[in-house]
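Quick one: this structure, given as structure tokens, is what I'll be asking you about.
Of the protein chains in this complex, all but one are displayed in their positions.
Moving on to chain A:
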Amino acid sequence: MEKEIIIEQLKEIIKPYVQEKEAFEALTEHTDFINDLKINSANLVDVILDIEEKYDIVIDNESMERMLNVKAAIEIISTKLADKI
């Protein structure tokens, strides 16, 4: 799946949990979920569960710990999707 498509889908998923609307509007690959968007760690769990549901993948603890910004999320989603095929 193309990176731009994943970014758009990610934006839909994280939108309800974002505290910093401006950082969200200006979201790039380098946007950090906690520091830039001010998503708290509890809501980050919900973001990850929503990602699992959206892409029908399972995120393990190790991936969860790495999934702190948009870039890492795209990498993990892409890898897990590739593993499925």
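The rule is simple: contacts are C-beta pairs under 8 Å (C-beta built on N, C-alpha and C of every residue); 3 or more make two chains touch, one makes a residue touch a chain; residues count from 1.
Everything that follows uses one rule, which is that contacts and distances are computed from a predicted model.
Visitor: Would you kindly match the missing chain to its UniProt protein name, picking from "Sulfurtransferase complex subunit TusB", "ABC transporter ATP-binding protein", "Beta-hydroxyacyl-ACP dehydratase" or "Tryptophan synthase alpha chain"?
Guide: "Beta-hydroxyacyl-ACP dehydratase"
Visitor: For the chain that got dropped from the picture, name the residues of chain A it touches.
Guide: Output for chain A: 40-43, 45, 48-49, 61, 64.
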